[in-house]
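I am attaching a structure below and will ask some questions about it afterwards.
Moving on, here comes chain A:
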Amino acid sequence: MSILGGGIFKGMAVTLRNFLGSYTNKKERLPTIDYSWRADGALPQGIGDYPKEKGEQLSDTTTVTEYSRNFPMLLHDGGEPMDTVRCVACQICERECPPQCIYIEKDYDENGKYIKRPAVFDIDVSVCMSCQICVEVCPFDAIVMNSQFELSTPDRFGGLLMRRDDLLKSNDYYHKIHPEEAAARDAKIAAEKAAKEAKKKAAAEKARAAAEKKATEAAKEDAK
Partner candidate 1 sequence: MNEEISFWILSAIAVLGALVAVRKRNLIHGVFALLVFFAGLSGLFLLLLAEFIAAVQVLVYIGAVGVLLLFAIMLTERVAGDDDRRMISRGWSWGLLAAAAVFVVLLLRPIQQLPSQDAAQPIKPSVEALGHKLINPYVVTLEVLALLLTAALIGAVTAAQGLRMPKEEDSPE
Partner candidate 2 sequence: MSFELLIDILIATVPLMLIFATVFAFTTWLERKALARIQNRIGPNKVGIPCTRIGLFGLGQPTADGIKMIFKENIVPTGADRLFHLLAPILALIPSMLVLCFLPLDFPWLNENSVKAFLLDGAVIFFFAITGLNTLAVFMAGWASRNKYSLLGGMRAVAQMISYEIPLVLSAVIVVMMVGSLDAAEIAGEQKGGNWFVFYPWGFAAFVIFFIAALAETNRSPFDLPEAESEIIAGYFTEYSGFKFALFFLAEYIAMFAISGLAVTLFLGGGDGPGLAVLPWLSVIWFLAKIFALIAVMIWLRGTLPRLRVDQLMGFAWKFMLPLSILNIFVAGFAWHAKQLDSQFIMVITWVISLAVLYGAASGLNQLNRGKVRPREYKYAE
């Protein structure tokens, strides 16, 4: 050590540099306040002064990043939500949910016949830990993550229990908040559908061929 307390003076130089730098070089020194350094610029205006400046700037479709996830929502393909809802109430997500915050009841018509949609679909968002496992295990791409974060409520019980109708969101909305993910998912569904159709066609073909064969055989039998 060359001078007395040299290390201390070095440290003081660093803090002085930071003190001055916080006025001159905001990008480097005040990254938590100055968001301009974020290359994607995904942060909406006004979020830096969040509770005071919200209003219209923070709409329902505010999203922080492409993959930002808060709580799940149920997708429907437009029109009357319950007619086009993708969920068939298979309850896989209910079983796989790690904190077990999903509750599903199947829907039955008046004859007691199971119609492929949920009668009750509750998510207790005070328990939900936004892990996205339900999204991944869903075979029907019916449940995806919403990025809405303004859910604070003075009601401890009802306010944080999201019912089926709160959870239902259209696919268009999904495209708005997570465009890339939604496009990929749509493509996947289309591909699956196409594959399924092809399979169905093939199966139908096969069945027809088999039926024809059978018919011919039966005819042969008859002929005998």
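Just so we're on the same page, a contact is a pair of C-beta atoms (placed from the backbone, for glycine too) under 8 Å apart; a residue touches a chain by one contact, two chains touch by 3 or more; residues count from 1.
If you want to know what made the cut, all candidates are chains of the complex that A comes from, given by their letters.
In this text, all values refer to a predicted model and were calculated from it rather than measured experimentally.
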Determine, using the touch definition above, which of 1 or 2 touches chain A in the complex. 2
For the complex, give me every residue of chain A touching candidate 2. 4, 8, 11-12, 14-16, 18-19, 21-23, 29-30, 32-33, 52
